[in-house]
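What follows is an incomplete set of chains from the complex, kept in their original frame.
To keep things simple, chains are lettered A and B as they appear, and every chain counts its residues starting from 1.
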Amino acid sequence: MKEAVRRAHPFMPNSVDSIKQELLQELGIDSVEALFEQIPASHRVAGTFNFPPTLSAEVELNRHISTLLAKNQSCESHLSFLGGGCWQHYVPAVCQEIMSRSEFLTPVWGTPSSDHGRNQVWFEFNSQLGELIAADMVGMPVYSWGCATGHAIRMASRLTGRHKVLLPRILDPERRAVIANYCEPEEMPSHIAMVDIASDPATGALDLADLKKHLDESVAAVYLETPNYLGIIETQAEEIAAMARAAGAETIVGVDPLSLGILKAPGDYGADIIVGSTQPMGVPMSCGGGLGGFIASRDEPRYAHEYPTLMLSIADTAREGEVGFSMALMHQSSYGSREDGKDWTGNSTYLHAIAGAVYLSLLGPEGMRELGELIIQRAHYAAQRLNTVEGISVPRQQGFFKEFVVNFDGVGKSVAEINAALLERGIFGGIDLTETFPELGRSALYCVTELHTQTDIDHLANTLQEVCS
Amino acid sequence: WDEPVIMEMGVPGRRGAHFPVAEDAVAEAVGGAAALVPAAMARPERPALPELSEPDILRHYLHLSQETLGMMGISLFGTCTMKYNPRVNERLAARPEMAQLHPKQDPSTLQGLLEGVHNFDLMLRELSGMDQFVFQAAGGADAAYTHTCITRAYHAARGELKQRDQIITSIQSHPCSPATANTAGFEVITLPLDEKGYPSLDALKAAVSDRTAALMINNPDDMGLYNPEIKEWVRIVHEAGGLCFYDHANFNGVMTKIRAAELGFDACMFMLHKTFGVPKGGGGPAVGAYGCSEKLKPYLPGPLVTLDNGRYALTDPGPHSIGKVREYYGNLQQVMKAYAWTRAMGLEGLSEAADISVLLNNYMEKELLKIRGVTRSHPDIDGWRLEMTRYSLEELYEDTGVTVADVQNRMVDFGIDAFWMAHEPWLVPHPFTPEAGEMWSLEDIDYWIAVLRQVSDEAYSNPEIVQTAPHNQAVQKVKVEPLEEPDHWAMTWRAWKRKRGVA
């Protein structure tokens, strides 16, 4: 749409000729061009820009973007069973309300006084998360679970001076790819070797014999997850942590916080460093833009001094009896010490911590329990139901939380074909594992949460029956 | 509001949210939840979370929001380019067609999103001259880290990675450049500034060698100084076999004025949460948009969003890809906001924003330097600065004992959120770095200047009022010194209770 006359831009209060003239006069120059004198002419853009039309009219912009978005199909318009690292959980309206408050949306970095409310929310998130996972020390959030794991492994390497990490073979390929970058290629002097630990094919739990085989004094850390990528609750966590400790290695546990209303807290079975995702706690998926990760540990200087994250502490103020909040241990961050800091930090996913604080407050101890119970019951119901469909089997009927593997070897179609057929019927089938876990045959990872009613699950089963026959 | 920590609030038995009880048929089929949890992993006690009702929780957090200044006041946080965050973009991104997308959905169900991302990629290519952008990096520092990973992959593919173990930067680069270089396993060489305000060509030449893996540099720097020899720098590093990465954190003053690729850079990074109108959210979710030339494209983290025969696809960059710096595709809801903001601004708007931010900064500089106790970094370097100027309150401190932190605290009393001081290390004492940008009205800028003038006057007439600030805030000055002590720091309520001996 052409612009007939130049008009001040709504986002720029000084986009008015009279103001610009006034400023130029104050500076004693004729044109703003003079102010760019530092930039040599040969550095200036030559040629033109091929830019789409300006949509400074909100009515047009809104139409354009909403028309774009309307081309998507979502987990609201469709029934989705996708999980595996980003999960569709219910986001309470109060989380959205608080997270979208202008006061929380817009700040950067003020003083402990000007940021007081926001800092308190952050502290309340860390404190509630600490209760959930049983850890006294929680760092400010990082980008994702994978990034948290990467940092945790590097912390363990620095703590132990060792350069090997043992990881479960059953691991989200996305997360594994992230971790790999943190462990550096072998050419680098501080390379950390990644060694896979097998799983018991029957139970999906970590193979302790294989673990024992690899667990020696070169190992900086044993990393385990519960529930793991395939949804399995690791029952030997305490034993594994003890083995690691005996070998002088750190135990890093990755955990789904929403399981902890009913599952034991990692801090209570020997985890040294605890990581996981913040996304399930009140943050919409946003195609993966809802991710966030946390790093926590016991409150010991040994750990505290290896955190790459910012560390927010409660503190006294100048007024007797009043508390405030401020960053601690800044000097060890990259802001404080550049390349001598611990890894690096920067803008992260702090707004999600606000949603998380609200989420955990809303649920409280009983809400966490109810949620955990509902998910584990419905997930098992789904596993049972799907197992009855001709050609479909659910190899593990027990010991999982909200995700489980569905096998289609008995169906004459690939998982991709089945998912395509489901999509036609308004269902997003589970993540295809055929290529990433070939040992599982034609399998998919199905995720069932509090959003899936019995009716939804039955509808899935019936549709699969139709699609697979 | 005198708002307690939520861990102290509530009454046992209060509920903030219910969840449904499992349907009868479900419960019959699978039994109770307790039986489904392996005994070894059953949680013996409920987590010690607070117990409040929904209205109490809402009110608590609303109170805390009101105790947060954010952009309710005026914030000229330098190096971070405070931007207007159009609320229409927030509403659009909250739509289920954006918020309720799973990253593993079939690309056929994500066509609108991918179209938006691709369109924005094309716009950033225009602005930078680069050939491909990716949005996986979840912040500017993560984009720097992406570059260090790509640097590894690039040299590894040539068999030179063991040899090329150094990354060069300047003392005026953002800390994330040396920090991510170090995290990636490189040795960091930091060039000092010479009297012109940027490192000398000689210093660069001395640093460059066959061990050089890359140069990571910003330009202009946080003092508003532009290195006019930057093309020569790029040539020298390239000749030595290194890559050149342009940290475009300070893009606001040069938008549409220069293009990274035309200066010879191999890659660059834009912070969508700074320059492109995405809310900062107190520290993310953010996006470090990483763009590179064809040369580095094979090493990009994947997948790439591509347009093939009218359909948008998620394409694997190939065997040389560094894989992932973060799961999935990035904070795409923020990319969509940046796309919308950039469409709203248009090319002319971006150009005007650069003009205004530079114009206002120089106006501010003129006025601020009239204030007693305020000086400018590199006072001997004549000429106009770009969108920022670094100042010093050294003189004020020498004269009155009032520190730059005191001034910051005092300005908050007037509704002005903290200015940025400077990244470590401080090259000038008591530094501060306001950035006017294009979103604040001239009236706001004049108010800011007037407040600093008043605080300076106070410092000279009654320093105590500045030193004991803030006076009108939710809480008084926090005692930060003890926080370095293990017995005092407390990152959680659990730790605080324990250390304070609270029940």
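What we mean here is this: a contact is a pair of C-beta atoms (placed from the backbone, for glycine too) under 8 Å apart; a residue touches a chain by one contact, two chains touch by 3 or more.
It should be emphasised that the depicted structure is a prediction, and the values quoted were computed from it without experimental measurement.
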| item | value |
| --- | --- |
| Stoichiometry of the full complex in this file, given that only one copy per chain type appears | A x2, B x2 |
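By our rule, only the chains that are shown with their structure count from here on.
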| item | value |
| --- | --- |
| Whole-Å gap separating chain A and chain B, where each centre is the average of the chain's CA atoms | 18 |
